[in-house]
Each structure stands twice: as structure tokens, then as C-alpha cells.
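Only one protein chain is missing; all other protein chains are in place.
Labels run A, B, C, D and E following the written order; every chain starts at residue 1.
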Amino acid sequence: MDFKETVEALSSVEHNLMNHYGKESVPYPSQEELKEIVELARTILFPGYFGRRLNNETSLPYHMGVNVERLYYKLLKQIMAGLGFAIDYESLTSLADAAHKRAKAFVESLPELRDLLVTDVTAHYRNDPAAHNEGEVILCYPGMKAISSYRIAHRLVELDVPLIPRMISELAHAETGIDIHPGARIGHSFAIDHGTGVVIGATSIIGHNVTIYQGVTLGAKNFPQEEDGTLVKGIDRHPILGDHVIVYANATILGRITIGNNTVIGGNIWVTNDVPADTKLFYKKSE
Amino acid sequence: MDFKETVEALSSVEHNLMNHYGKESVPYPSQEELKEIVELARTILFPGYFGRRLNNETSLPYHMGVNVERLYYKLLKQIMAGLGFAIDYESLTSLADAAHKRAKAFVESLPELRDLLVTDVTAHYRNDPAAHNEGEVILCYPGMKAISSYRIAHRLVELDVPLIPRMISELAHAETGIDIHPGARIGHSFAIDHGTGVVIGATSIIGHNVTIYQGVTLGAKNFPQEEDGTLVKGIDRHPILGDHVIVYANATILGRITIGNNTVIGGNIWVTNDVPADTKLFYKKSE
Amino acid sequence: MDFKETVEALSSVEHNLMNHYGKESVPYPSQEELKEIVELARTILFPGYFGRRLNNETSLPYHMGVNVERLYYKLLKQIMAGLGFAIDYESLTSLADAAHKRAKAFVESLPELRDLLVTDVTAHYRNDPAAHNEGEVILCYPGMKAISSYRIAHRLVELDVPLIPRMISELAHAETGIDIHPGARIGHSFAIDHGTGVVIGATSIIGHNVTIYQGVTLGAKNFPQEEDGTLVKGIDRHPILGDHVIVYANATILGRITIGNNTVIGGNIWVTNDVPADTKLFYKKSE
Amino acid sequence: MDFKETVEALSSVEHNLMNHYGKESVPYPSQEELKEIVELARTILFPGYFGRRLNNETSLPYHMGVNVERLYYKLLKQIMAGLGFAIDYESLTSLADAAHKRAKAFVESLPELRDLLVTDVTAHYRNDPAAHNEGEVILCYPGMKAISSYRIAHRLVELDVPLIPRMISELAHAETGIDIHPGARIGHSFAIDHGTGVVIGATSIIGHNVTIYQGVTLGAKNFPQEEDGTLVKGIDRHPILGDHVIVYANATILGRITIGNNTVIGGNIWVTNDVPADTKLFYKKSE
Amino acid sequence: MDFKETVEALSSVEHNLMNHYGKESVPYPSQEELKEIVELARTILFPGYFGRRLNNETSLPYHMGVNVERLYYKLLKQIMAGLGFAIDYESLTSLADAAHKRAKAFVESLPELRDLLVTDVTAHYRNDPAAHNEGEVILCYPGMKAISSYRIAHRLVELDVPLIPRMISELAHAETGIDIHPGARIGHSFAIDHGTGVVIGATSIIGHNVTIYQGVTLGAKNFPQEEDGTLVKGIDRHPILGDHVIVYANATILGRITIGNNTVIGGNIWVTNDVPADTKLFYKKSE
Partner (left out) sequence: MDFKETVEALSSVEHNLMNHYGKESVPYPSQEELKEIVELARTILFPGYFGRRLNNETSLPYHMGVNVERLYYKLLKQIMAGLGFAIDYESLTSLADAAHKRAKAFVESLPELRDLLVTDVTAHYRNDPAAHNEGEVILCYPGMKAISSYRIAHRLVELDVPLIPRMISELAHAETGIDIHPGARIGHSFAIDHGTGVVIGATSIIGHNVTIYQGVTLGAKNFPQEEDGTLVKGIDRHPILGDHVIVYANATILGRITIGNNTVIGGNIWVTNDVPADTKLFYKKSE
């Protein structure tokens, strides 16, 4: 076979939008690397549940030490890739420095991340009558997979790392069907049951002890346009949920509205206005 | 880089909830192993569609023999892992015996499992105008992937294997977006079309010849709490569907209610009370 | 362990429906191969974003040449597998010829496919206030993953390749939760946001500049049966959407109805009748 | 970096001797495939010692069946590759037929090959005071590795398969340092101890119950030239060894000479003339 | 293809010598596992030269801890495999205990092994005018590969582990062409240059500061037979070399003779009698 013409057409620079050329000595964003980074972070945060078998407390620090070091180096490269992708930098050295600072800060915040995730595990266990123990939650629950990836990605957002957080959250989305934008701010003791179809938008704010079921959307209500028709970027456009809120399956909450503390939003409910605290909003059955 | 403090903080035993130490000589639950076990079971149940190419009927028993033996040994380890994770056992020998009995019983029930899956394949083919032949159903349909994993996991539940069934069903959930709890009881000739977002709760009972579309929830209506606020575990809280029931896309059926034989539940419908046999329940359009 | 009886039972020819024997010298359909084919196609269509790092315009044609040639040979085998699976062919030579013609035509249409995908990338970028640049869309957005797989699979449908397109679309379904039947016809500048739970049926027709959100179904309303109870295959039974249509999250559009140009279908809406052009259809909130 | 000129220079057709273009639809010779073929043959000939663990006699035929079938298909491809490399064939069909006949004949001679190898294992065990049991010989001894590869390669030579036998013997040479040309003819109960540096030329003939130590050469004495200076190919130019011959370390035997039955050639000896039966030839020490 | 008869012939129990059935719950000897064990041991003994990159002294103990633990578990299995292969044991528990004791003792002797290997590295560096530094010796020199494998294997011999030491030494033999029987006893500061073809027999004893070149054999002179013609096993039959001995290329030293301290054996020399200390034995050139 001879595809000379096709190859030439595909190599023409017309659609340069579709081509990405690596910058000299800068690593490039890699889904495979990010999968391993998330896997490694889970190994650090839930040792013995993920990664290699853990035998006893004596060997825990050895494993921790090796994994933390490895995570740092892998993350350093991907952060450098994300920065190199998104920003104009002065020199390779300044880019490397910027990446190093962020990777170091991320690794140093792992104990804090672990403190947060303990509350999420406990929340899942308490909320699901089918859960037998916390270990089952850690090993099996897609909610925990999505939330741990979100917390990792969100920490990277806080550290001003571009691109990489979104790639991490999309990996979790593909794995669990749960789509949490890494920009969202979410309190402790967060639980998502079943989870497929959940969407949590970029500017959502969620309090502590919130539980969400499958198919729930925290979305934008409308999209103001610039004069040229493109959407205005960066406006606060997603809901704010208070503490101790429960949102049942397939409910849709749209716009920069506030759902008060201790409120329950019933399944299939469509909400586009503020809801006061301590409310129970339920669906009028269609039967 | 030097992360000594971080490593120490992460190795402290404070959050022992998050650490899992393997017990001496007991295998540990492995998602990778379970993926291979499901793949191997599919190779046995649909020979020539999955796993290695099959050339003719003469070599079928060779492949079957090797695969059945391999499945037994792999399953034995994972069942032992599940038992070791969940129960207090007297001795390693008694644990191994308990695992052996279960793995043997599972393998011996494979022909029966295969009989059931034939009815599911036929049901999918009959129900989908877009299906060209049964082979396409076996090879491509996410419904068949989810149901075959469910039937494997449910058989393990019947054999009192802890943890492992749930891990298997979550693997199918991740692959298909269909979340069938392995505790549910489902009759023959079961079909799920498209399937993303389907949730079938732990105590659901589904009759024969039932068809379900994407986004359908068979869920719990409310969650009685213990005095300490944790949810009561183990109550029958999910729906019972009769034979020849169809549930269209995104319908939600909640609570221990009964949907009678030959009933059709329309798309987007919200059902929380019993529905008599031979009913057709449809949505009042919102236009 | 001795499973002689089980092996014999599983090797009996009773359920031959479940066994697939390869035909002499014909490759067989392989999910693994198809995953690599899609990955390779993405590498060709978005060079430097997927596959190996790309360094500069000089080396672009080298990569393109190697990848195009490799795609051709891999695809040739899978098309042969699909044809061998589905049709009765005269001779191995005629089968190989038929596969060659289709693989060649597919490869030669890659530049055209690339032209179409540019419009989709632009559409996603314009529609999402959270998108920072087109590169982010290409690298992360599940909508782009699903649409590029759909466009590949649909081209194969146009070339009369059986089975393989459906297998490709189910791989994308598993990865993204977006289920686009490869038979659907879709115009340029198509965007899907979040996407989990989207179902687009086999005979759907979608115009240019259409945007769809998570959970949207373009489905069939009813399924006429043959006299023997099986469903009639091949009828036009899914919606037609005009140009510049937006369908918000979880809306359900059923049957061979027409949604006019510039129409907006609100979230959670249930539509089973034609909708004229320039309409805005919204949900009456249940609060 | 831009290596355009270098790439062009390397792609020029000047040194076409160094380029190999595959023929349409003909597999090509693959060292990796041949490694797997030898490994698979060892699994068939020494079941349970190589390849997967073997549990009992009941499952032996299953493993045998799967492995024999697999060996046939892998070998078929490589024989076709060898034939396609070396001969001008009429049509693809005739090439495939020729390969099929040879692969089938090879597989059918496996039991006979196994009978021969039993005698070799026994010979190694009997000859080495350091051997604890036959299993150790099978698992560890480089002599057995080299001889089993030789017997496989020689059988392929007998079946008129070009190229492939030599590739197999060079794989064994690389693994063991023992270089047995597949054209040599060797009787039963053959043993090589240590073996590094052993060379057995293409036209050597070796009787039964012969033992050889490391560094022994059975070579050619001189190389008659054609008028154009190239060496004459295909002459009998290597030694003939009778039965029950022992050749100690680093001895060199050159030319078409005959070493009689029951003869012992001492270490470091240089032999270029016939040696009668029942002789013991030893080195005059240089001390 | 149908190879039913061949499969039956190969599955007959006639040549049971060639079949190996695993014992219930006992691991089996695995070349692949042993390769990894040697690789892991090298990583422990030469950290940063083999295995993963090492960054600084802070992280050294982490890597050491993880690798030592892993080596223990891997070795435990292979020792159990070797014991299970070679001995009749009372119960699985007693077998496991025996393996545990040996694996533990091996791991605890690693620091001592490392002390010995330091002397070997230094000896290689001092002896080779082409060596630039000790790192080059550790990374590249086949002598160091063979000696480190020998010291590992010999330690296992001392711990009464059957089969496994020989498998390890044959792996090194295949890699380097140097065949040191694990039973040999060798002092500190041992160096082998080039090494291909070196053979050191099972009962050899080598002093400190000995250097050996390629092709040197320390072999047996004759093999006393039992009355039934098999060789007598276990006799001391290989040479004893004193301290500070040098043996140049291709020299052959045979039988239970003693080579005194500070002796030099020239290349190509054939020695079958004792050599007093401080001797220089050279070849009379044949020119």
C-alpha cells in the first residue's frame, strides 16, 4: 500500500490547532503517567489497600518513604508538563523551579489530605446500609475513588497547576462516571453513593457532611456570552450547598443558588432557586 | 529532596483505619486478579468470543480444561483473601478449607451459569432492533457484560464469600456504568439496554423476562437509623419486579414495593407505591 | 482438584450459540486490537497530543507515515474479522479484497475526518466556560473522545463494515459513559458536555452546531413487533435534530420526531412530538 | 533536532543488501516468536518443568492439547516466514500449503522427539557426579537446553525448512554458549557438560552415547575455494564420531575424519587424523 | 487441524520421568522468579547501580527496607519450591518452617555478603588496566555478575537449600559464560577477567586474592564409577588453589591437586599435579 498523498495531507500545517509540539526538554502531559500518579497517591493514602501488600507496622515507613519519593519525582515531571503546556516561561530553570515548588508543597500536604479522606471513608460507611466495613468502602466504592482523585486534583488547583488537575479528574470520571470539576470546593465527610452521572461544576461550593446520589447535577443555569458570542469564562455560576445536605438520585440543581444547611433535596427534583436551611424538597409523584 | 517528616507523619498509626496489614500467608484482595478472573470466566462461558481464538470442537475440551483449572486456582486465592479480610478464622488450614469448598462449588456451577446466560443473550437479541445477531450481543453489549459479572458475583454471594462479589460488581460498574448489587436476585432472560446509570439495589428481586433501560434506579426510599444515627443494615428496602416487566429509561422505583407481572413503567417515571400486574404507567409530557 | 465432569458439560455442543469457532486463516474480532486502532487513529488525528511526543514539523511526516501504514494493516485485519464474522464469502481471496478496499478507503478519508474533528474541538472550546484552550479539550474532554470514536465508527458503517463499528462505539461508551450508535448521522461542530448517560440511537440525525449535555437520550418511542413477537429491525425510529440545537442535561427526546433549527430543549424535559424551529422548551420547576 | 539529510542517506537504496522488505501477506522471521516456540516445545516435552505448573495427570491432556495446538499455529507462521524468505514460490496458497505440511509433520513427530530426549536426560544424569536427580538436569543443565533446541532445529532441517532452524540454534547458542549446527546428525543419549565454547559443525555425524565437555570443537580443517575465491558450499567437512565416544574439555577435532567407537579424546587435544576404535588419546602435560 | 493422537501419545504416562507434577500448595521452581531474586539482591548489595535510581542517603533506608522485605518473601517461596522438589517432608507446616529459617538466615547474612563483594570489586579494579573506576566494574564486568551470583548461591548451599543454588548459578552461566558451581569455596578478593568459558567445579577450593582469566577450567581428572557404571557422587575431585594465585587464559587444572600460594599458571597450561608455592608455570611457545 502507498498512502503518500494521505500522509502529506495529514502532515500539512493547515490545522495546526490539532498538532502539539513538545518544547525542548519539557516533559509532556501523559495520561499513563497520571494514572500511575493517582495509583501511587492511593498507595500512600491507603497503604496496604492499594499497591503492594503491606505486612506490618515495621515496614510501613520503608514503603511510605519509597512511594513518597517516587510520587514527588513523577509529579514534578507532570507539573512541569502542565506548566510548559499552559504558560510562557522565561527559562527552563524557572519552569523547573516553579514545578519543584508545587510538587514539594503537594507532597507535604499529603498528611492533611489523608486526614480529610478519613472523614470521607467514615461518611460512606455510615451512609450505606449495604457497607460491611470501612475496608470495603476503601477497596470498592466508586464514590471514594472519585473523591480521592478530586481532593488530589483540587490540591493541585490550589497550587496553581494548570491542565494536570483536569486530566486527573477526567481519569476519575472515566473510571466512575462521576464528574467533579477540580475547581469545586468541598468540605469534609463527603459521600457519593453509586455515583454514575454525577456532575459537580467548576465553581460549586459544598459544605461538610454532604451526601449525594447517582445522577445529581450541580450545574450552571445560563451562560452569559461575550459580544463575539463566546461564553464568558470564570464567573461563579454553580450552586452553594451548606452542611449536612443530602441530594437524592437524579436531582438537578442549577445556577449560583444556595441550599441551606440540613436540607434534603429529593430524587429527580429540579432546583433553580435558593432553598432555605432545614427544608425537605420532594418530588410530586407522577402516578 | 528530603521528605522525612512527611514520611513519618504518613507512617504514624493514628489513622490505622486507612492502613491494611496482610495476615501471614493469606493472599490479599486484588482488583487485577479479579479482572483476570472475570475475563477467564467469560472465556469459559463464551468460548471463542473472549480469550484465545478457538479453532474447532476437537480442541474445545482442551481449552475448557485448562481454563477451568486456572479459574479454580485463581478464585481459590481471592476467596481466601475475601474470607481472610472479613472473618476471624481458627487456623490457616480451616481458612483454606473454607475457600476450597466455595471455589469448588463455584466451578461446578459454571454449566448452570452458562444455561442462565444463554437466556440473557437471547433476551438482548430479541429486544434490540439494532442487534444483528447473538454474537454481536455477546461481544459488544454492556448489558451482557454487567449481567454476566452480576451472575458470577451473585453466585459467590450465595456461597457466602465476603467482599469479593462486591469488588467484582464494581469492576463491571466501572466498565459499563451499570451498578447491580451482587445481593440482588434476578430471574432468567434479563436484558439491560444502553445501561449507563442503572442502579439495582442490594435487596431487589427481579422476575424472569424483565427488560431495563439506561438510568433506571431500583432504590431504597428511606433509610431507618439506629439510635446512634447510623443506618440500620440488612433490611429489605428495594423493589420486587414480577415477570415480563419493562422499565424504560431514567425511571426511578423506590422502596420495598411490588411491580406486578407484565407491567410497563414508562421513561422518567417516579414510582414509590405498588403497581398492579398488566399496568402501563407513562409520563405526562411536560410540553 | 478434578473437574472432569464440569469440563465435559461445558464442552458439550448443546449451547453452540455461546461458542465461536474462528474460520481458517480469518483474523477474529479483538477488543484489544480495536483499542489500539482507536489510539492509533487519535495519534494520527491529533499528533503530539496522543501517542509519542512530537518534536517539530520536520519529523511530523515521519510519524504520520509510520502511523498511517500501521493503522492500515491493523484495520485491514479487523475489517476482515468483521466481514468474516458477519457474511458468507466466496473465498478467502474475495474476503481479503473486500477488507482491503474498505481499509484503504478509510485511511484515505482520514484528512476529511480531521477537518470534521477540528470543528468539534472548536465547538467544545466555545461552549464551555471552564475550558482554558483547545489543547485541554483535545486532551481531557470525554465529549471529544466519544465523538472522535463515533466519527471513526460511522465512517466504517458508511464503508459497509459489520460488527467492528459497534465494537468501537462500545469501547468509547465504556470509557466515557456516552453511547452514540455508529449508525447515527451527525453534522459538524458537535459538542457533548460532561456526557455521562448520553444515548444517541441508531437512526438519529443531528444537524450542524448542536450541543448536548449529560444524560440526554435520543431514543425510540415504541418498538413495532413482527408477528412472531420479535422487534422489527431497521425502521427509522429516532429523532431528527436541526442545526444550532441545544439539549440540556437529562432531557429525553423519543421517536422519529423533528426538532427544528435554533431550538433549545431544557434540562429534564420529555419530548415525544415535533418541536418547531426557534423554540425554547423549559421545565416547569417542581418547587 | 533535524536529521533530514541523515534520514535521506539511510533511506537511499544503495545498500539494498541491508534492507528486507516483507512479501505481501507473508509473516516474517521473528526471534521473539521463535523464543516462544522453543519455550512452548519445552513445555510440551517436559510438562510441569517448563511453562505453567502442572497439577495432576487428569489435567495433563488439557495442557498438552492447548499447547500442541498453539505450537502448530505459531510454527506454521514461522515456517511460512522461512520459506517466504528463502524460496521463490508460485502463489501464496502453495506457500501456505508447504508450510502447513511441515508444521503438521513436526508436531506429529513430537512423541518421537520426546523419546530421544529421555535418553539425553538420562545420559546427563549418569555422567555428572554433581547431578542430584533427573529433574535438576532438565531444569538447569545448559547441555539439555542446547540439545533440545538442536533436536527441534534438526527435525525442521529434515523437513526442508530454511532459515528457521539456524535461528533456533543461534538462540540456544546465545543462551548456553553451545553452538550446534542444526544440520549435524547426532545419535541418542548425547551429553554435553558445562558446554561453553562447544562448536559442532554442519556436517558432523555423532553416534550414540557420546559425551562432550566445554570448549570442544568439531570443525572443518580447510575450506576449498571456488575459482572466484568464495568458499565451496555443502561439502562434508566435519568429523564423524562413533558410539560411546568421550571428548574432554577444549579438544579440537578437525576435518572429515572418523573417531572410532569407545574412544576417549583427552582435554586440549588437537586431532586432524582418523582415530581407531577403543583408543585413549591424552595430552602430554607441559609441566 | 486435529492432533488428537499426538496429544494422547504425549499425555501417556510412559515417560513420567519427563513430567513434573506440583505438590499441593507448594510453589514450584521458577527461572523467572530466580532472575528477579538475583536482580533484587544486586539492588540491595549495590544500591543505585542496579534497580531504581537512588537519590540520597536519606532515602537509602527506605529502598533498603522495601527491597529486603521483598527479597525475603520471594526467596521464601523459591526455597520452599526447592525443598519441596528435593525432599520428602512431613507436613506443609514443617516445609514452610524449614524454608522460613533458611530465607531469614540468608537475608540476615546480606551485610556479610556485601563485605565480601566489596573485596571482589576492588580486586577487579586493581587487576584490569582498562578499568576506569569501581563503578564501571560494578555496572559492566561479567566477572562481578558471576561472582555475586556465586556468592548468593553458595550461601544458599551452606543453608542446605537444594536445587535453587544450581538454578541461580546456571542463570549467571547463561549471562556471562562463567560456570561456577555453587558448591565451590572461594576466598575474598576474587577476580575473573573476560571470563567466557571459565569452569569451576563443585569441590574446588580457592584462596584469597585469586585472579582467573577466560577459558580457565578447574575440573575433575577422572570419574570413579560405581559397580553399575554410574559415576560415584560426592568425592572431592577438583583443585585447591592457595592465596594470591593467578591463572591465565585457557589454562586447565584437573584433579584434587594443590596449587600453592603466590603461584602463577600461564595461559593454555595443562596442570594435573600439585604445584608448589611461589612457582611461575609458563607455556613453551609452539613457534
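Please note the rule applied: a residue touches a chain if its C-beta (ideal position, glycine included) is under 8 Å from a C-beta of that chain, and two chains touch if they have at least 3 such contacts.
These numbers were taken from a predicted model, which means no experiment stands behind them.
Colleague: For the chain that was dropped from the view, give me its touching partners among the shown chains.
Modeller: Among the chains that are shown, those touched by the missing chain are A, C, D, E.
Colleague: Touching the hidden chain in the complete assembly: which of E:29, E:65, E:82 or E:260 does that?
Modeller: Here the residue in touch with the unshown chain is E:65.
Colleague: Out of D:44, D:98 or D:199, which is the one that touches the chain we can't see?
Modeller: For the chain that is not drawn, the touching residue is D:199.
Colleague: Pick from D:61, D:177 or D:239: which residue touches the chain that isn't shown?
Modeller: Result: among the candidates, D:177 touches the missing chain.
Colleague: From the listed residues E:23, E:114 or E:221, report the one that touches the chain absent from this view.
Modeller: E:114
Colleague: Out of D:92, D:163, D:205 or D:277, which touches the unshown chain?
Modeller: Of the listed residues, the one touching the omitted chain is D:163.
Colleague: What is the set of subunit C residues that contact the non-displayed chain in the whole complex?
Modeller: Residues of subunit C in contact with the hidden chain: 55, 59, 61-66, 69.
Colleague: State which residues belonging to subunit A touch the missing partner chain.
Modeller: Interface with the chain not displayed, on the subunit A side: 1-2, 4, 7, 25, 55-56, 58, 62, 96.
Colleague: I need the residue numbers on subunit D that touch the omitted chain, in ascending order.
Modeller: Spelled out for subunit D, the touching residues are 1, 3, 6-11, 13, 15, 17-22, 28-29, 31, 85-86, 162-163, 166-167, 170, 173-174, 177, 179, 181, 183, 196-197, 199, 201-202, 215, 217, 219-220, 223, 229-235, 237, 250, 252, 254, 268-273, 275, 281, 283-284.
The rule is simple: only the chains that are shown with their structure count from here on.
Colleague: If every step must land on a chain the current one touches, say how few steps get you from subunit C to subunit E.
Modeller: 2
Colleague: Calculate how many whole Å lie between the centre of subunit A and the centre of subunit D, each centre taken as the average of the chain's C-alpha atoms.
Modeller: 58
Colleague: Just curious, how far off is subunit D from subunit C if you go by their C-alpha centres, in Å?
Modeller: 51
Colleague: Multi-chain contacts only, two chains or more: what residues does subunit A have there?
Modeller: 55, 61, 64-65, 69, 177, 196-197, 215, 250, 268, 283
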